[in-house]
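Just one protein chain is left out here, and the rest sit where they should.
When the chains are written out, they are named A, B and C in that same order, and each has its own residue count from 1.
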Amino acid sequence: MLRIGLLGCGRIGHVHALSIAVLDGVCLTAVADAFPDAAQRLADRNGAAVLSADAVIASPEVDAVIIATPTDTHYDLIHAAARAGKAIFCEKPVDMSADRIRDCVAVVTAEGVPFLTAFNRRFDPNFAALQARIQAGEIGRVELVTIMSRDPSPPPISYIARSGGIFRDMMIHDFDMARFLLGEDPVQVFAVGSALVDPEIGAAGDVDTAAVTLTTSSGAICQITNSRRAVYGYDQRVEVHGAKGMFRAGNVLENTVELATGAGFCAAPAKHFFLERYEAAYRAEIAHFVEAVTRNLPASPGIQDGLAAQLLADAATLSLSTGRPVAL
Amino acid sequence: MLRIGLLGCGRIGHVHALSIAVLDGVCLTAVADAFPDAAQRLADRNGAAVLSADAVIASPEVDAVIIATPTDTHYDLIHAAARAGKAIFCEKPVDMSADRIRDCVAVVTAEGVPFLTAFNRRFDPNFAALQARIQAGEIGRVELVTIMSRDPSPPPISYIARSGGIFRDMMIHDFDMARFLLGEDPVQVFAVGSALVDPEIGAAGDVDTAAVTLTTSSGAICQITNSRRAVYGYDQRVEVHGAKGMFRAGNVLENTVELATGAGFCAAPAKHFFLERYEAAYRAEIAHFVEAVTRNLPASPGIQDGLAAQLLADAATLSLSTGRPVAL
Amino acid sequence: MLRIGLLGCGRIGHVHALSIAVLDGVCLTAVADAFPDAAQRLADRNGAAVLSADAVIASPEVDAVIIATPTDTHYDLIHAAARAGKAIFCEKPVDMSADRIRDCVAVVTAEGVPFLTAFNRRFDPNFAALQARIQAGEIGRVELVTIMSRDPSPPPISYIARSGGIFRDMMIHDFDMARFLLGEDPVQVFAVGSALVDPEIGAAGDVDTAAVTLTTSSGAICQITNSRRAVYGYDQRVEVHGAKGMFRAGNVLENTVELATGAGFCAAPAKHFFLERYEAAYRAEIAHFVEAVTRNLPASPGIQDGLAAQLLADAATLSLSTGRPVAL
Partner (left out) sequence: MLRIGLLGCGRIGHVHALSIAVLDGVCLTAVADAFPDAAQRLADRNGAAVLSADAVIASPEVDAVIIATPTDTHYDLIHAAARAGKAIFCEKPVDMSADRIRDCVAVVTAEGVPFLTAFNRRFDPNFAALQARIQAGEIGRVELVTIMSRDPSPPPISYIARSGGIFRDMMIHDFDMARFLLGEDPVQVFAVGSALVDPEIGAAGDVDTAAVTLTTSSGAICQITNSRRAVYGYDQRVEVHGAKGMFRAGNVLENTVELATGAGFCAAPAKHFFLERYEAAYRAEIAHFVEAVTRNLPASPGIQDGLAAQLLADAATLSLSTGRPVAL
């Protein structure tokens, strides 16, 4: 039985607590949150103790911690948990600064604790199955990857201003997905972008519509597009063209109902809410973490993957500002 | 070069003339129609002579005739053409009376002329490919066949009244398709029906919504539904469930455009107009006829297939009126 | 907080226990099973007491019972629970005998306890959304309903022999779905069937491939097909043709991955396992039951729906044996 301490009892912390509740071989023993009520509600439901974050990390009743707190707290919690010898499940991004992530890599490596960077999309059953079949050689060498990722609607301008920009906040998921599907690291990034959805986003110094081209040393090419607004739902698609075939994973729709009228055959929109769209992924990432820690196997994506995605986001940000491709 | 005489220069005759125009190894040499203007227009376009129907049949410049005249004239034209030794392409139905079709079978058999009953749907590239793959054994033994066939909108009541009823006028295509896909003849027919689309159709003694269950001696089952109204286009689908797999052929849509909005993902409606939906089929049935006659191969479906479909339509009509299954 | 007592801790009981674990406003307080180990495992996980079935029903700590025991025990448990004033969630079928179901209706009605017949498919988010949109009038009057329901593979012959036959064991779900979608009760049933999948099923007096036609007093028609074997997964589809449009709900596939090769564009097979295919439905039916009992609203489908489906199954069985349509 792996005993989990949950740091952060907000929306995503709640999702992880439910995943633990229906999974064998794991239990939630302690929770912490800056808002005691949020912690108490989760504790009541799961029979866990409410403690301070430090106490959770120090507790002998805790084997592993889930870090689901605001990004700027990750750095300290990772250091403390690693030094306490706890296995670490950390929400993305690890940190907003690549240098600080390098510090985290150092402490995690030094202490030898298991670490999972929670890029949830790798655990989506659709994308996971697709990637496994690439790995199995079904389409041969990967040549062209296309990733389309569009949010239903933009976040508040106040959020945009402190988000680090679209490449670090939103496309970072796609950079990780690109590495996952390409099976190698990009060596060049070229980015373009515009503020088309909302001019205030442009005024805040960011773009809301962006396209990136990645190239690898083997010659594979990856195109990514992001938009902060897709009226038809949370648009999440990948496509991989290989020497022997092409894989696609399309959108997950709200349901399978199709209406035929004079206007045509109309299927449901894509699921709008990311927690619902990736519900199975959130469950699977906890299951993977529990299995990796319990069976002493490497957790993946690891902390190096968190760093690699951040470096791509930094390079894209630079490319957009300079108008030039950036080498990595 | 196979020389064709066209009897009937209406809408379907025009379609056949265009098919001949783009096909190698065949030409249109003579045309006939009760309306001389219609005949003349086709003749001008194709460089053919305008003659009477009798003269077309008698002409030494004609190797084969296409009978595209009103159904009640088929009987005499088939007899005349068979006796003149012409190959015959005859629009469906061969006749409204099974007994009169039997007479036609007799004369065609006695004279030994090639004969094609123009059940165009067998030549649809989709249904033809599906059936060929059943024949090739891809899904093993056929167990369940489902045929859905729905018109965009009902014909005028005046047409309904003299149509012979929905089973002889509309479902006859599906009876032929059922035989084509089952690969054997039904031994029992059970029919139900209602006048739901238009009460005047009920007042005219017919139904506009009908469902039939066919069973064969091997135990295979076929379900057919017809409606005289489908607001989403000309609905033409088949599905065949076998021991080793299942084949489907869905609707042919107006185009491949899909619109995604908050209402969902909307594809185009099904093609509405039967001449457009079955455009490729009309071309293919002429090509098959020309090839069969030219290379001295059997044309299929033959006149016996025209009779078999009519017998199923008669049995369904009887089943609807008695409320009982009818054995064949 | 609604306190649930679970009778039967087998596969489906386990599913319900997990649904309760992630749902607010409900908890599992007591469990019972003929195999104490099975009960103990569930109790440990959920913090519930292990009791005898009688003690669960009698317990003041139990507001409602879930009956997930073998069908032949339902009758007594329903009587006991109703007399104890407990709300009842009962797996389908209520009983194999329509007369005995009538007894259950009587006691449930007399005691005035809430009762849900667990026809899980009504709670599938796809079928539920489709039916709600019919109710909302989106396609106008319902004219033709088509239900295709095919299992991945047949159960053991030993199960077939005591199953009550395909109509009572398998198609009963589709009879309930037909009533749900038609919005009215059928007045005539016609059934055909064959043993095509396995001749031993025929030797056991049953069929494995069956087709039924239902008609209602308004003239609506419903066609249902069942097969005990679909190599492509658990095939569960419905289609409803109405005056103003047509609704379909297709299969739920294992994932969204599509592979394009020279063989074509290949999507995943349908989910094979019914517990996985209807995972969301199982959660939703518990949620509906909890909400109905808690808020004092009628649970649906109720015990009368359980009886109605059984009567249709009995009529289909009679139709198959007599070769005639059966009036209800």
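A few comments on the model shown:
One rule holds for everything that comes next: contacts are C-beta pairs under 8 Å (C-beta built on N, C-alpha and C of every residue); 3 or more make two chains touch, one makes a residue touch a chain.
Since the structure is predicted, the reported quantities are computational estimates derived from the model, not experimental observations.
From the options A:A230, A:A281, A:I303 or A:A316, the residue with contact to the unseen chain in the full assembly is A:A230. Only one residue in the set C:T73, C:T261 or C:S300 touches the chain that does not appear here, and it is C:T261.
The residue touching the chain not shown here, chosen from A:A195, A:V238, A:C266 or A:A284, is A:A195. Even with one chain removed from view, chain C keeps its contact list with that chain: residues 230-233, 251, 253-254, 260-270.
Within the entire complex, the positions of chain B that touch the omitted partner chain are 18, 21-22, 47, 125-126, 129-130, 133, 138-139, 244-252, 254-261, 268.
Residues 141, 143-144, 146, 148, 150, 188, 190, 192-197, 209-211, 213, 215, 219-221, 223, 225, 227, 229-232, 235, 241, 243-246, 323-325 are the ones on chain A that touch the missing chain.
Simple rule for what comes next: only the chains that are shown with their structure count from here on.
Overall, the chain located most centrally, as judged by its C-alpha mean against the mean of all protein C-alpha atoms, is C. Of all chains, the one whose mean C-alpha position sits at the greatest distance from that of chain C is B. In whole angstrom, the spacing between the mean C-alpha positions of chain A and chain B is 56.
Once the centre of each chain is set as its mean CA position, chain B and chain C turn out to be 42 Å apart. Each of residues 244-246 in chain C touches at least two other chains.
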